[in-house]
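For this view, one protein chain was removed and the others were kept in their places.
Up next is chain A:
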Amino acid sequence: MRLRTSTILAAAIALPSAALAETELVMPQQDEPRTLSPAPSSDTGGHGPTSNVYSHLVVMDWGIVDGVAAYGDLADSWEVSEDATTYTFNLNTDAKWHDGEDVTSEDVKFTYERIMEKGYTFSSFLRDVKSIETPDDDTVVITLDKPNMAFLPMMAQGAQWTGKIYPEHLWADQEGFDTGPYVNEPVGSGPFKFVRWDRGSAVVLEANEEYFRGAPNVDKLIFRTIPDANVARAEFEAGQFPYLPFNYAPPLAEAPIFEADPNINVVYTPSHFSRDLQLNLNHEALGNPKVREAIAYAMDREQMNKLAFNNSWTPGYYAGVSSLQKWVNEDARFPGHDAEKAEALLDEAGFPRGDDGWRFSVKVTGPNISDCSAITEILVRQLREVGIEAELDRFDQSTWFSRIQDKQFDISCYFGRYGPDPDAYREHFSTDGARNFMSYSDAELDQLAAEANTVSDEATRKEMYDRIQEIVVRDMPYINVFEEQKTSLVRPGWSGFAVMPDGFNKSISWFGVYGVTGPDDAG
C-alpha cells in the first residue's frame, strides 16, 4: 500500500508538461544578464538575449575561421570609396522594429552618435569616424578621418557585444542607453522578440514572424541561467536542452567518452584567438631576451596537449593562428622543446643554478578559464625542471585583469587575438597598444603596425605583417602556446548552432541562433 502511494505521488510529480508542437530551444548560460541594453557595458550574461533581439549594421560569427570577417545584417550591401575613407551602406528595406515601425538610416546614425558621445565601449571601433550621413532612409554614409583597413571587420566583431542598433523613436528622449523603460524590455529588429525576464532564472524570447530575413525555425528561445557547470552538464545529459556551449565544456580528457556516445555530437570549433604567455619585461630576469628564449625552449607544448587537452588542440608555433590563413608567416617560428638548450641559455644569460638548485623565481598567473589553468599548472612544472623557481599565482577574473593592467605579474597566460583583421598586432605589440601588458616596445614594429593599417594593397600589407611577426618571434615578449579551440556538445537532430559549420555566416553573431533547426523542423 505504501509503495503504491509513493508510486502515484512520483508519477504525479513527474507529469510532463503538455507536449508543444512548436520548437522550443533552451540555451544555458553561466551568468545572469546585468541589463538587456547592450551598449553601455560588456555583459557576458546579456550578449545571448540581446544579440537575438537586436540587429547590427554589419556582424560576423564563427565564419571568421572560414575567412569571412564581416557580413551584412541590417546592411544588405556596401561600397567603399577608392581612398578607403567613405563607406556607403545600403540598408535592407524590409527591416522593421518589433513595434512595427520601419528601421531607417536615422536609427543607425542616432545609435552610433550616441555611443560616441557617451564613450561607450563600442566607440573605440568608431574612433576614426568623421561623420555619419543619411542621404535617404535606406542609406548610411560613414566617412573616416583616415583609411583604416580594420574598420569594417572590427566593427563587425565589436557589434556582437556592444554595437547593436537601437530604435531612435523609443530612445531619443532618454539620457543614455542605460535609462528608461526599454533597458530591460528591449524592442529590437532582430529574429526574436522579448517576452519576459524572470530575474535570476531566465530570459524568454519568441520568434519574430515579421523578421526581414524570414521567421526563424525556433519558435521559442529561452536563455536559462545555470551558474554551476556540473549541473549544466547533468541537465544536458538529462535532455533538458540540446546544446551545451563551450564555456560549460567538460574537461577534454573526457572527450573520448562523449565521442563514443551516439546521443551526443562533439563539435570542435577553431577560433582566431590563441592561448599564449605574456612575459613582463620589467621583471629582472624576463627583461633578458636570452631568458625569454630559454623559456620558449623549456616549454613542452606536446606534453601540455597530452595532459590537458587529450591531444586535440593545435600547438601554436607561429605568431598567429591558422584560421587567419594567409596572414600567418610560417617562416617566423617559436622554438620547440629542448630542456638542455634552455639550461644552456639560462647559464649564458647569467642566471646559473644557485646552491639550492634555483636560478631565479617567477610567478605564473592567468585568467580564470579552465584551459589557461591547465596550461599554467603544467608550465610551472616544466619551468621548475630547468631550474626556474616558478609558482602559481591565482586570482578571480577581475583581480587578475587589474593586476596585468598594472603590470603586477611575471608571466601570464593570455588569450591573444589575431583577427578579424591583422591590425590586432598593433593592439598587442605596439608601444601604446591596449593589450600590450608586457611593456614591450620596438620602434620598427610601431611604425609598421601604424602604416599597415592604412595600406589597401593586400600583398604589401602581407609583407608588413610578415615582418611584424618576425620581430615578435625575434624578441619574444610573448610566446604562443596553442591555437584556441572551442568544444561544444550538441544533440543529434539539432544543427545550425553558431559553432557548427552549417551555422557559419548565418547565425547573426557569435551568440545568434537564427540558423538553428531542431529535429521537428522540416528541412
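The rule is short, and it goes like this: a residue touches a chain if its C-beta (ideal position, glycine included) is under 8 Å from a C-beta of that chain, and two chains touch if they have at least 3 such contacts; residues count from 1.
Going forward, contacts and distances are computed from a predicted model.
*Asks:* Hey, which one's the missing chain according to UniProt: "Quinol oxidase subunit 4", "Peptide/nickel transport system permease protein", "Succinate dehydrogenase cytochrome b556 subunit" or "Iron-regulated ABC transporter membrane component SufB"?
*Replies:* Matching the unshown chain against "Quinol oxidase subunit 4", "Peptide/nickel transport system permease protein", "Succinate dehydrogenase cytochrome b556 subunit" or "Iron-regulated ABC transporter membrane component SufB" yields "Peptide/nickel transport system permease protein".
*Asks:* Would you mind spotting which of A:T93, A:N263 or A:Q405 touches the chain that isn't drawn?
*Replies:* A:Q405
*Asks:* If the hidden chain were put back, which of A:S77, A:T93, A:S131 or A:Q240 would touch it?
*Replies:* With A:S77, A:T93, A:S131 or A:Q240 as choices, the missing chain is touched by A:Q240.
*Asks:* For a quick check of understanding: of A:S131, A:Q325, A:S361 or A:Q397, which residue touches the chain that isn't displayed?
*Replies:* Selected residue, touching the omitted chain: A:Q397.
*Asks:* Considering the entire assembly, which residues of chain A contact the chain that has been omitted?
*Replies:* Residues of chain A in touch with the missing chain: 10, 13-14, 17, 20, 24, 26, 31-32, 34-35, 40-43, 119-125, 158, 161-162, 178-179, 183-184, 198-202, 204, 220, 222, 224-228, 230-231, 234-235, 237-238, 240, 396-399, 401-403, 405, 434.
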